[in-house]
Each structure stands twice: as C-alpha cells, then as structure tokens.
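Handing you a structure now.
Only one protein chain is missing; all other protein chains are in place.
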Amino acid sequence: MAKTHHFVPERYHLTLGSHEPVLVIAPGDTVLTSTVDASGCDSTGEKVVGHGNAQTGPFYIQGAEPGDILSVKFERIWPNRTYGYSGCGLSSNVVEPAYVREIPGEGDRSIWNIDLKEGTATLQRPKVKIDPFVIALNPMMGSFGVAPAGGQAISARTGGNYGGNMDYRGVVPGTTIYFPVFVKGALFHVGDGHAAQGDGEILGRGIEVSVDVTFSVDLIKNGGALWPRGENEKEIFTIGNVRPLHQALQHATTEMLRWLQKDFQMDAPTAHMLLGQYVRYQIGNVFNPAYTVVCKLEKKYLP
Amino acid sequence: MAKTHHFVPERYHLTLGSHEPVLVIAPGDTVLTSTVDASGCDSTGEKVVGHGNAQTGPFYIQGAEPGDILSVKFERIWPNRTYGYSGCGLSSNVVEPAYVREIPGEGDRSIWNIDLKEGTATLQRPKVKIDPFVIALNPMMGSFGVAPAGGQAISARTGGNYGGNMDYRGVVPGTTIYFPVFVKGALFHVGDGHAAQGDGEILGRGIEVSVDVTFSVDLIKNGGALWPRGENEKEIFTIGNVRPLHQALQHATTEMLRWLQKDFQMDAPTAHMLLGQYVRYQIGNVFNPAYTVVCKLEKKYLP
Amino acid sequence: MAKTHHFVPERYHLTLGSHEPVLVIAPGDTVLTSTVDASGCDSTGEKVVGHGNAQTGPFYIQGAEPGDILSVKFERIWPNRTYGYSGCGLSSNVVEPAYVREIPGEGDRSIWNIDLKEGTATLQRPKVKIDPFVIALNPMMGSFGVAPAGGQAISARTGGNYGGNMDYRGVVPGTTIYFPVFVKGALFHVGDGHAAQGDGEILGRGIEVSVDVTFSVDLIKNGGALWPRGENEKEIFTIGNVRPLHQALQHATTEMLRWLQKDFQMDAPTAHMLLGQYVRYQIGNVFNPAYTVVCKLEKKYLP
Partner (left out) sequence: MAKTHHFVPERYHLTLGSHEPVLVIAPGDTVLTSTVDASGCDSTGEKVVGHGNAQTGPFYIQGAEPGDILSVKFERIWPNRTYGYSGCGLSSNVVEPAYVREIPGEGDRSIWNIDLKEGTATLQRPKVKIDPFVIALNPMMGSFGVAPAGGQAISARTGGNYGGNMDYRGVVPGTTIYFPVFVKGALFHVGDGHAAQGDGEILGRGIEVSVDVTFSVDLIKNGGALWPRGENEKEIFTIGNVRPLHQALQHATTEMLRWLQKDFQMDAPTAHMLLGQYVRYQIGNVFNPAYTVVCKLEKKYLP
C-alpha cells in the first residue's frame, strides 16, 4: 500500500551525497515536506543552515539499485512564507565581458512580497521604474537529485548527471523527473524553491523562497538513463548539466536519442529524424557552475 | 509613395557583402521575390548557383547610412516547389563526442514531398518507422542580413552582427528583423528558406526549399543597434550569432539590455529586473560556424 | 623539528574529501609514501582499489586553517614497478567531431615496459610503425590536492580550485604547489602518477604507473590564494581547472594577477603590463571533466 509521509526536516545538507537517510520510503509513496530557501532560511525567516541551496533529505527509496531509474513526481510546490529575494543585476557571466562594468548592483538582493492568496510576488526594493512590479507566481524546484556516483558529495549549487542545481522553470507541480540511480536507495534530496524565475536564472537567483513540497516516487528497474529525464502532460524531456552550454545541449540531445531508441521502439534513423524536425530546447540556468539545457519533444509526436 | 517591386533574381551571391545592388528601393517599399534552396536549386529544381545558402539581392535601401537601423518585415514566405530536402542524422557536433559513431547517415539527404495546398511535408526517403511521416509547414527564412562592416564579404553559411545564417524558427511571416546598418544603402540579402525546422537545425539542415518571399523595409535613423533585433505580434527579441553558444547568449542578452534602456525608457535597474524575471531564450542554430541564441521578452511586460 | 614520515597506505580514496586522516603531520615535515596507478593497481600489479585515480591520504597538516595556503613540494616521484599503460587513440573530444570515426582503438590500452635504470619506457603493444618506441621517463603526479570546501567529496578524476586531476606535466620533483586551504588540517591527497605524458593527456591517460613519492609540506597563514599556484626553479605559475578551456585560462590568469599584486609588491598597471609581455600558457589536460590551463611567468622577470 502506498503511504503518505509527513516529514518535518530537522537538518539539511549543502551537498548531494550518500548521507544518512532521513526517511525510508517505498516506491509509490508520497512525501509532504518543506525546504529552506537558497540562503538557508526557513518559513519563519530564520537561518537554520548555511548558504547554498540546502537540501531536505535524503530519502531512501526501498529497492532502488544502481542502474535503476528513480521517478519523482512533484505534486505540489508552494511558498510557505510571504517574502522572497532575488538579484538586482544580471550575473557578470551572462553579458558581454566589457559590459560587466554596466551591471547595476550585481550581488545585491531584491526583496519581493509574496501574496499567497493572489498568487503574486510584488517587488519591495529596490525601487524601479515599473511600480508596482507584480509578477505571477510559478513555484518550481531549483536544486534536487539523487546521490552522485562513487561516494561523491557535491555542492547543491552545481549539478550533473545526478541532477543538482538545474533551475529549470519547467519543474512545477505535475512534472515528473527520472534520475539514474547511482547508489543503493537512490537517496533523493530536494531544495531551492523559487516563487518564479526567468529562463537561465540570469539574475543569479530566482525569487528564492522556502516552500512546502509534495512528491511521490517510483522505480523503473534497469532503466538505462545516463542523465535526468522528465515529462509533463505535454512533453518528454532530457536534461544536461555541465559547462560549457553547448556540452549541456550535447548531453541532453544524446540522452533523448538513447531514450527514444530504448523505450519508444524507434531505430536510430527514426529517432534522429523525429528529433531533428521537432526538438525544442530550453535553457535551465546559465549561472551555476554547471549550466543546464533541456531537450524537449512533444508527446503528440511520439508513435 | 511606397512602391511594390516584383524582382526576379538572375544571379545570386554565396556571401553577404558589398556587392553591386540588384535593385534600389526606398523605405516603405515592398519587394516580392524568390530565393533558391540552400544547395542553389530553384523552383524548377535546376541548380543555378553553388551550394551554401545563396542569397537573392542585395537590395539597396535609399537613405540608409552606417549607424541606422534597417527594418525588414517578412510579409509572406512560401515554398515555390513541391519537394524539399533535409538531413538524415544529427550533426556530429550536437551529440556527445563518443556518440558520433552512432549517427545514422550523417550528411545524407532525406527527401520530403511538399503539399502546398494542405500545408504539409511528407517524408519520401529514407523510410523510417513512422510512416507516413507528415509535418505541418512552418515556412521561415534561414540566412539573410545586411552587408557586414569593413568591406567584408562573408559566407552565407555563417552569421554575425549583420545577420547571416541564423536559422531561427521564429522568422516567419509577420516577423520584423532590425539590422544595424554598416554600409551606405544597407544592402539587404535574403536566402535559405526552410519549409519547417526544429530548434537548432540539428540535422544540419531544415527542410530546404526554394521560396517566394515578400518583405517590406523601413529605416530608423541613428538606431544604435549592435546586433540584430526583432519583433512579432507578441514579443521583442535580440539575436547573437557566434561560437561558443554561451557567447551568443551574452550578445543577445546584452543587446536586449541596451535596447530596453535606449528605446523603452528604462534605467539599468529596471531593465535588469524585468529581463531577469521574464527573459525567454531560444536556440536558432547549433550547427553553423556561428551558433544563434535569441533573447526574447513578451511585449505585455513592457511599460 | 621537521620529521620524515614513512607512510605505507592501506586504503585509498576515489574522492578528494574530508575523509579521516591517515596521518597527522606538521609544517616542515616530509612524507615518503606510494600511490597506486589510475586503475587502482599497486607496485605488484594487484588491484587494491577501484578505477579512478585513487588517492593516498589524506594527510592532516597541523595548524592549517581555511584561508591559509598549504605548500607541497614534490621531492621525488619515481615508478615502483616495471610496466605502465596508456591509451591507443586520442580522446574523442580532442579531435574535430566528424573525425571521431577515424580514431583507432579509443579506450584501448597500450602497454609499456619501464626500465627504471635507464629511465625509459618502451611500447610493448600495440605494435606501431616506430619500433622500438622508446621514450624518456618524466615522472609526474596527475591528481592531488586538498579537501574541497563545503563538505564536498569530489571524484579524483576531475579538479577544481582545490586541485584534483590536473595532469600537468610540470608537476615533477622540485616543483612546489600551493593550495588554498578549505578545511581544518587541509587534508592533502595524492595519486595518479604518470611515467611520462604529452601536453593535454590527449590519449585520455599518461603512462599510468604506481609510484613512490616524497613530498614536504609547509603553511602560509592567510595566504589569499583562490586557485592552486606553484613554482619551480625558473617559474611561478597558477592553475585553473574547469570547463570550458577558456574559463580555465581565465581563472589561471586572474589568479596570477592577484598573486603578483598581493605578494610581489606590484600595483595593477605593473602586474598587467608584466604579465601581458611575458605570460606563457601551458595546457595541463583537455580530457578530464575539468580542463587545466597553467599560467606561467619566469622568475627572472619578477622585480
């Protein structure tokens, strides 16, 4: 019987790694929990852990073995407090090098009031020429994944084939992410909620908030994924996390080819032709140590 | 009085450069003309010029001076023959290096029948497991632009701040592109129509066709653009064309910041905050010598 | 009193991290120890640990605190067995993408006999047209460094600001490397000896051997390094480890500017002018997940 777990975190990790599990769950189970914001502040605004996308978890999934795929479906993501923060100026690495000198307040924080009833965020400071500056909430998870291979513990600020900090706007309720499993139990971590964000997280931050998050997990034995995959109602997608940006695109594209050929009954010519005509790319982040490119294909084109 | 010119090309250029103009037109004028396909074949399938995105033009725009902006609005783009060709396997530089050996038929051509009435393209060969493989036409222009600076003549296979081979799916009827003017008369060139294409032109080709194209031109004096800009009904956008992919994103992003601050009455903090929350990126091509990234902002967010 | 420690390793780590120290040493001390080869085989050829540049250590340096610099001088590096292995074909990511299909035996091993008396390595297999293929030994350490920041444990196959897998031919006896210290005790790890290697480790491997290594350590309090630095009799140098290659060069260059200004009594104009006229770059590796660029300056040019 699938269970629903209410998990209240008491400590957090600044790395994704083979840490002591906080909870053992089974395939099919659902977890309701919460995450702190990117700087380690919780729903009350108290700093409970250091800066750097602190992770709730890890959750041990019974039966998960290296070579399997862990699926995580996000059921709900919603801010659990009424303010968030973001950046003020674009990151120095997303503008032309000589233009860096023109960036206003790189590293400074902007502060946003969050209206949970209206589903909006309103800029409090700095004052800009659009006033009020109100945006619609689009709560998403930025950094999450499984324990990396080989006993590694890697900062939740970066990412790789195990997930990590991807900052993909598409990770909203209703989205499922599939991870390669590298260690027994998979060890799922989750953190870094954003109330909203543009492509690329080019301010160096989304609108950073602590959130309540609900997710359910499942296992695909011997799944064969080498990089994170995902799906929502309309699309399947794959994710590459690495620098440079072009290599992230190469990983995402190649993973999609592998997926189409293994699980969608296509031979190579069919997979290449289909992807060539219908592929859509989206940029997750171009700020973190590992950039993120998402390779997408609408489900309606799948045979 | 704005004029409409019917121009039948008799020769083509494989470079964008300061070539002898084929027609002198005035701001406000409209031109109906045609382009050959990427391999130099015309509406009858006859090869009339060499391979490499041969360009129709250049068109001399009266009054255009270096420092101005030339606007080109595409009114109509439609195939003028009933077949097109594309690739069979993804380009070797869009997959992981070690995966290159798995590419089926890189460099081979796929052949598509085009039904101009239905607005579809149907794969003729090779045979793949999706049969029939029918896609909706989305005719667009791949390579076009103005004469580059400094007396240069640059292959229509690549691109830069003057435009060139961008392969952006968004260049469809209703779209306006704004170019920095580098030479007297601007010298607009146009070629490389695609019946349809995925993001990135990852097969190394769209569905390559000869097309009939109608465009109108206008001038903005002392416009201040450093890279191509554009707009459609819903969005404004900027375009960076260069390798690596990340630098293309830097140029597009920086050009958008310049545009917002110069022409939309924003100061730097406002432009950065707005772009940071609402930017959307799209990849034009990741195949050509110069990759293309498009930085987009929905008009509804502009003050 | 500086001590000399003879340390015989009994276990190895596949990551650089905050592992339990194997030995506590003091600034000024010297350690004689050994490392296994990149695949985990020791001086007898026995596989004693998994593949991936297994590290001897970590060594805890008394008094080392975050913000200090740990200096490690390599006194001796010498193979402790009579065979090594390397690659047969260049790595797929150092040739043009379409040329990948021409690589002979990528991933295969070549086997070399090592004559410790003559100081040579002779190719045993595969047979190539140069026969005998004899090269002079130039023993060096490929992967070594301190524990990374933030509780991370990172594969010894890659590198970063804490060192790691740099595969720089210049790390030979007589060379000192300076590391930023991120954790109490610094936790120095060392592994991955090469009998010889070209620039870039473009075969994906040097001539991989187990080695005997002797090093001495020292501390510079509050040193201010952000990336590894080094020196030999003739040069000072800095090291950047990251993809893409150009960013590795940016880190190495910037670190040299910081060093010149902090420790060599230069103002910014002097440091820039000196480096601009005299800089030499060398490529450590272009194979690992993080590429390595070394920025060098001859000591004779220092004031």
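Here the chain labels run A, B and C in written order, and each chain numbers its own residues starting at 1.
In this text, contacts are C-beta pairs under 8 Å (C-beta built on N, C-alpha and C of every residue); 3 or more make two chains touch, one makes a residue touch a chain.
It should be emphasised that the depicted structure is a prediction, and the values quoted were computed from it without experimental measurement.
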Looking at C:Gly28, C:Gly67, C:Gly105 or C:Gly224, which makes contact with the chain not pictured? C:Gly105
Would you mind spotting which of C:Val48, C:Ile135, C:Val172 or C:Ile220 touches the chain that isn't drawn? C:Ile135
With the missing chain put back, which residues of chain C would touch it? List them for me. 86-90, 93-97, 99, 102-105, 110, 123, 126, 128-130, 133, 135, 196-200, 202-203, 207, 244-246, 249-251, 253-254, 257, 265-270, 272-283, 286, 291, 303
Missing-chain contacts mapped onto chain B: 14-15, 17, 52, 150-155, 242-244, 247, 289
Quickly run down the residues of chain A that touch the omitted chain. 91-93, 97-98, 100-101, 106, 244
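Here is the rule we go by: only the chains that are shown with their structure count from here on.
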Same or different: at the chain A/chain C interface, is the fraction of residue numbers used by both copies above or below half? same
Nearest whole angstrom, what separates the Cα centre of chain A from the Cα centre of chain C? 34
Gap in Å, rounded to a whole number, between the CA centres of chain C and chain B: 47
The positions of chain B in contact with two or more other chains are 93, 97, 244
